[in-house]
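What follows is a short report on a single structure.
A protein chain is absent from this complex, but the other protein chains hold their places.
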Amino acid sequence: MAITYLEAIREAQAKLLAEDSRVFIYGQDVGGFGGAFKATKGLAQEFPGRVLDSPISEDAQMGVAIGAALEGMRPIVEMQFADFSTCGLTQIVNHAATMFWRTNTPCPIVVRLPSGGTAGGGPFHSQSMEALYAHYPGLIVMTPATVEDAYTMLLEAVAIDDPVIFCEHKYLYYHLKADALPTVALPAGKARIARQGRDATIVTYSAMVHESIACAEELATEGWEVEVVDLRSVKPMDTDTILASVARTGRLLAVGEAFPWGGVTAEIITRVATEAFHLLDAPPMRLNAKDTPVPYHPNLWGTHRPTARAIAAAMRTLLHT
Amino acid sequence: MPRIPLIMPQLGESIAEATIVNLPFKVGDEVEADQDVIEVETNKATLGVTTPCRGKIIEFLVEPQQSYPVGYVLGYLEVSEEDAVRVGANGGTVVETNADTQGYDAPSSRTILPTIHGLPVPAHLGGGGYISPRMKARMNELGLQAADLAGVAGSGAGGRVTIEDLEGFLSRLDEHKQTSASPMRIAVADAMRRSWTRPLATVGRPVLLDMLLNHRRKQTIKPGPTLYAVRALAIALSETSAPAGRLIGGKIVHPKAVDVGFAVEAEDGVLVPVLRNAGAAPMAELLPRYDELVELARQRRLPPSAQGGSIATVTNFGTFGLTWATPIPLPEQTLLLGLGAGKVMPSWDKEKEAFVPVTEAGLTLAFDHRVLDGGAAGRLLARVAELLQSPEKL
Partner (left out) sequence: MSQSAPATVEAGITDFKTRYLATYRWMLLARVFEEKLASLYRGGKITGGVFLGKGQEALSASIGVNLRDRDIFAPLIRDMAGRLAFKDTLLDAARTYFGSRLGPMQGRDGNIHRGRPKDGYYAMISHLGVMLSTVAGGLMARRFRGEKGVVGATCIGDGGTSTGSFHEGLNMAAVEKLPLVVIVANNQYAYSTPNNRQYACDDLIQRAVGYGVKGYKIDGTNPRACLETLTEAVETARDGGGPQLVVADLLRLVGHGEHDDAHYVNHALKISPIGRDCLEVAKEQILAEGWANETQLASWREQSQADSDEACMSALRDPQPDPRREKWCALSNEAFSEGMYNDT
C-alpha cells in the first residue's frame, strides 16, 4: 500500500499529537478543513483542541508559537505557502532565531513551509526559501526529498530544541510515493548518497534530487556514472559527505531550485572551493532557477528551474572539461 | 465525424490524480458545451469534468472508483467539424495519448541523444598545459613533475591531462619492471629539467689535435686532454667574459672569477669539479690539482668547496667514442664546451698538393641562446681552437 510524501507528513503529525501532549498545530485552514494540501486532514477531529485555525496573520502565528514554546509546548506552524512566510519574517528571524542566544532559553518551534514550484503556481506560490532562513544564525533548515525523510525528519524537527524551518516540496506531496514508512533514519544534519557514482558529483536537495537522479540515469546510458548527494538538511549542511564525494569524483555540480544569487548552491561551492580545492579536477559548476520571479505559464516555468534535461546538459559540459 | 478527447484536468496545486466517482451519462448521450459529464474526487473536493463543446459521447476509457492521473484521456466526444476546428483537433490540450502521462517513478524511456565530443574549451582552462588543483595535489604526492607527464595523452578539454588520464598512465606503468632511481639520478634529472627551460643551441667546428698530442708526449706527467680544453677556455674567457654571463631579468650578470668546471663520470651520474682561477695559472701548475679532483670525483668524495661556482664547463665526450654531441649546460651556466674523439683523416695540404693525415676532433659549444648568438659562439670557439692548436701557450 503506497504512501505519499504528503501522507507521510500527516502520519508524522498524527503520531506527534498522539504521543506528545506538548505538540499542537496552528495555521490557516488546518482545522476542520484539514489544510490547503490536506496535511492535517482528520487531525482536528482526532485530536480536538490541538489543531487550531488561525486568522490570516503569519506574524501572529509565529508569535503564538514562540510564546507557547517559551512555556514548554512544541508548536508546529503550518504556513499555507512558503512564499507567505515573509509576512512572519520578523518573528522568525529576529525573535525565534535570536531567543536562545539572547536569553539562554531555547525556542523549540517547527515552521512547515510548502515550498517549490508546480505548473501554474506563479511567483507567489512557488518559492524556495531555504537560503533566506539558513542565512540567519539560530535556525535549522530541513529540506526532505523522500517520503521517508518527510516522515522521520518532521518527527526529529519537533524533538529538536531549536527553531526548525521545515521546507516540504509541494510537487512531491502527491507525486512521490513509497511502499511503507521507515523505522530507522539518518539524523538531521547528515546527507545521503542517493545514487553512487564515479565520474562526477551532484549535490542537491528536495525535488531536485529526483531530477538529478533522472539525469544520472540518462548519462549512465552514455557510460558516465554520476553520484547524487541529497543534503536532506541545508543547515546544518553535511560538508564532510560532500567533500568525501568530491574526493571520489573530482567534479562537482551543485543544483538547486531556488534563485541563483547567494543560494544553497553558492554555499556548497564555497565550502568545496575553500576546503577541498585540491580535490577538484575541473572548475565547480552550479545550476539554479533563473534570476527572475517564478513564471506562471508552464512553458516558461518549465525552463525557469532546472530539469533533468538541463542538469544533464550542464553535466556533459562538466564531464568534458 | 471528428472526435475530441476528454482530459483529466489539474484540479488544484500539487494534485496528481483524481478518482472517478460518477458517470452520469452513457455512451451515445448527446451533451451540451460546458456540461459536467464526469464526476471526479481529489483530496480536496469533488468536481466535474466539463465538455469543451457540444457533442455525443462515443467512448469512456475509465471505470468508476478508479484513480487516473492528470492528463489522462477519460473518453471521447464526437463533435461537428466547426467545433473540432474551434477547440482544436486534440480537444484544446497538448496531451493526446495515455502513454505520455507517466508518474514520477516511471522508468525513463526517452530517446537519448548521442554524446557530443569536443565541446568548446573554456578560456580559463588554458588548454593542454592546464593542471587542475587535484592533479597538482596528486603529482605532489607522488613526486611527479610536469615533465614526467610529457608522455601522457590528455583527454580533457583542449587536450589537458585529467586525473583519470594520470591514474590510467600510472597503472599502466605498473605493468613494467621498475627500479629505484638513485638520488644522483634524480638530482641530475632535476638539473637538466631546469636547464632545459632555456632556449639552448649548439655550434661546432673541427680542431686539429696533432699539436696537442705532440705536446703531451713530451710531458713527464701527461695532462688529460680535458685539462688542455679547460685551460684554453679559461684563457679565452679571461680575454672576454661576456659569453659566460647570465641573463637575469633585463641584465647580463658577468662572472666574478674564471672558475671552470669539467665533467667527470661517476657511478650513475656526472660530477663537475671546478678549477678555480683557471685563467691565471699555466697548465703545469694546474695539473696536480686537476688529477686530484678527477680522482676524488671518481670516488665520489669531492668536497663541496671543489664543486659549484664555475662559470663554464668542459666535457670530453670523446672518451666515450663520440664525435659530436649536443650536451645541456648546467642550469646555472651559459656555456658547455665539448671535445669529441679524435680521428685520423686526410686533409688537403695546398702547398704539398696532396692529402696529408691529420688528427681531427669535433669541438662544440652548447650555449644559452638568450645570452649569445651564433657569431659570438663561433668566435669563442675559434679562439679556443686556436689555443688548443698552440698548446705551448696554455
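For reference, chains read A and B in written order, and residue numbers begin at 1 within each chain.
Keep in mind that, in the parts below, a contact is a pair of C-beta atoms (placed from the backbone, for glycine too) under 8 Å apart; a residue touches a chain by one contact, two chains touch by 3 or more.
For clarity, every value in this text was computed on a predicted model and none was experimentally measured.
Visitor: What are the shown chains in contact with the chain that isn't displayed?
Guide: Contacts of the omitted chain with visible chains: A.
Visitor: Among A:3, A:39, A:76 or A:97, which one is in touch with the chain left out?
Guide: A:97
Visitor: One chain is left out of this view; which of A:24, A:151, A:205 or A:259 touches it in the full complex?
Guide: With A:24, A:151, A:205 or A:259 as choices, the missing chain is touched by A:24.
Visitor: Suppose we count only contacts with the excluded chain; which residues of subunit A make the list?
Guide: Spelled out for subunit A, the touching residues are 21, 24, 49, 54-55, 57, 59-73, 75, 90-91, 94-95, 97-106, 137-138, 140, 160-162, 188-189, 235-237, 239, 271, 275.
In the analysis below, only the chains that are shown with their structure count from here on.
Visitor: Quick one: in the complex, what on subunit A touches subunit B?
Guide: Contacts found on subunit A: 6, 37-38, 41, 118-121, 125, 170-171, 173-177, 210, 214, 217-218, 221-222, 250, 277-283, 316-317, 320-321.
Visitor: Contact residues on subunit B for subunit A in the complex?
Guide: The contact residues of subunit B facing subunit A are 10, 13-17, 43-44, 103-105, 108, 110, 112, 115-119, 122, 124-125, 132-137, 156-157, 162-164.
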